[in-house]
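Here it is: the structure, laid out below.
Every protein chain but one is kept in place in this view of the complex.
Take a look at chain A:
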Amino acid sequence: MPAGHGVRSRTRDLFARPFRKKGYIPLTTYLRTYKIGDFVDIKVNGAVHKGMPHKFYHGRTGKVWNVTKRAIGVEVNKQVGNRIIRKRIHVRVEHVLPSRCTEEFRERKKKNDQLKAEAKSRGEKISTKRQPEGPKPGFMVEGATLETVTPIPYDVVNDLKGGY
């Protein structure tokens, strides 16, 4: 029999619920609100059959472009051939998680604003730019003893393997 390439082909493990997490899904997924412009991760929940995205989108992160009664419209990048297309899909909220990809950025923004305000009140200029990690500083090696190693002349008789 031929392989079959249906919509949910090869998703036996991908869409399976994790160990001991089967059954009703916790209610926070239903209580979360999403606004247009939020970033969301798509993670398929095999227990809910409606509004499931195609397996390609599992694990992708996209931006919300539409909010309907029970689903979210997400814009995800997909490489098709030699270009990347911005694909717009609708996914039910059970298959969506709020993304933490911008969390670090938002925290940094808040902290930087605070630092800048403090510096302004003190009257000094600061740079809040992130610096990449530079080369490690030099150091002296302590407590090292010197051991000179010289090569020994090649000895055919001793080095022959496999018995002689």
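In this section, a residue touches a chain if its C-beta (ideal position, glycine included) is under 8 Å from a C-beta of that chain, and two chains touch if they have at least 3 such contacts; residues count from 1.
Everything below uses one rule, namely that contacts and distances are computed from a predicted model.
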{"item": "Chain not displayed: protein name in its UniProt record (\"60S ribosomal protein L5\", \"Electron transfer flavoprotein-ubiquinone oxidoreductase\", \"Ribosome biogenesis protein BRX1 homolog\" or \"Nucleoporin SEH1\")", "value": "\"60S ribosomal protein L5\""}
{"item": "Selected from A:Arg70, A:Arg86, A:Arg100 or A:Lys120 as touching the chain missing from the view", "value": "A:Arg70"}
{"item": "Residues of chain A (touch criterion as defined above) contacting the omitted chain", "value": "20-24, 26-28, 30-35, 67-72, 93"}
